[in-house]
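Here the structure is laid out as structure tokens; the discussion comes afterwards.
Then we have subunit A:
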Amino acid sequence: MAPVVELRGVTKEFAGVRAVNELSLSLSLGEVLCLLGENGAGKSTVIKLLTGVQTPTRGEIFVDGKQVHFGSPREAREHGIACVYQEVGTFPLMSVARNFVVGAEPVKGRWPFRRIDMNKASDMAISELRKLGIRRVTDGHRLVGSLSGGERQALAIGRAIHFGARVLVLDEPTAALGVRESAGVLRLIKAARAHGVAVLFITHNAYHAMETGDRFVVLRHGEALATFSRGEMGIEELLSLMAGGDELRELMAEEDGPGGLGAQAGMP
Partner candidate 1 sequence: MSTANAEQSQAAVRSDGYGGPRRIGALHRLILLPEAGGLASAIVAFIIFAILAGSNGFLSQLGTANWLDGAAELGIVAIPVGTLMMAGEFDLSVGSVAGATSITIAICDGYYALSPWIGIVIAVGIGVAIGLLNGLIVVKTKLPSFIVTLATLLMVAGAGLGLANAITGSSSISAQIGGSAHAVFASNFKGFDISIAWCILVAIIASWVTRKTRFGNWIYATGGDVQAARANGVPTDTVKVILFVCSALGAVLVGAVETITFQNGTTTLGAEFDFTAIAAAVIGGVLLSGGYGSTVGVIFGSLTYGIVSLGVYYLGWDPNLSQLFIGLFMLVAVMANNRLRQLASGRG
Partner candidate 2 sequence: MCTARRKRSAMRASALAAAAAFLVVGTASCTKSSSAPTTSSSAQAANVSADNKGITIDFVSGPLNDSFFPPLYNGVKDAAANLGVKVNYIAINEGNLVPSSVQTMQAAIAEHPSAIVVGDFVTSSVDPLIKQAIAAGIPVYVDQSGQESWAKDGAFGFVGQQGGAAGNAAAQQMISAGAKNVLCVIHNAGNPYLNQVCNGFIATMKAAGGTVSELNFPISDSTNPQKVTSDIGAYLASHHGIQGVFTLNAAVGTDAVAALAQANLTGKVKVGTLELSKVAINDVQNGTMLFLVNEQPYLDGYYGVLFAYQYVKYGLAPVGTVNTGPSIIDKSNIQKVIETTQRYPDVLGSS
């Protein structure tokens, strides 16, 4: 299947620092791509490039096979790329219905009496949540703050999908959640995939990645250290790779040699 979004040889430099170097990625509809890596690997820069917050220094971005240039986050959204942030993205003191339609409120009536069709908004919200497997929220007028973290994620994801997102960028959605809630989010990711969207699942939790991913990219220093599909690598190897792999072993080995870490630490 042709990829819906592609990064080809993308490089991003900030003031002499190269955050992303000659990176190529592709996302296809109905597929989950896991982007793994430690802090500082360049994951957030990739997100910014995909969502139009930043533009590449070199390289191209393609949507549906055509080259695009995102001048603003709104342009990225118009191409169907939506980012769902971890805690941010829902308004705890607003109702589920209002949350769902922020920025795209359905209206009825004529000016000057044009008003939000709150029943429609509520129905939309509840039905999208249901499609993602959340059955327990039935009142669209509940405050989002009374929903659990997983339900809020579902709301944010459901909203993005409903309003035409074809690519979902999920930035560390399970980072602050316990096991049970994380499981709920992983189920959401699978449900979104079943919906037919492309999911970019960014995480530093290898287990979560292995649970849901179809393809994987491990990022290091802005470069793709490894790219593989489901089944091609085991969890142990992935963990080792993420923890530093060969580089860590080399650094530890230097400890015994002259000029190595051991000598630097002042050990005999």
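In picking the candidates, the idea was that all candidates are chains of the complex that A comes from, given by their letters.
Everything that follows uses one rule, which is that a contact is a pair of C-beta atoms (placed from the backbone, for glycine too) under 8 Å apart; a residue touches a chain by one contact, two chains touch by 3 or more; residues count from 1.
Keep in mind it's a predicted model, so treat the numbers as computed, not measured.
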Query - Touching chain, any copy counted, for subunit A within the complex - options 1 or 2 - result: 1
Report task. Could you please specify the touching residues of subunit A with respect to candidate 1 in the complex? Result -> 73-74, 77, 83, 85, 88-94, 98, 101-105, 107, 114-116, 136-139, 142-143, 145-148, 151, 178, 180, 184
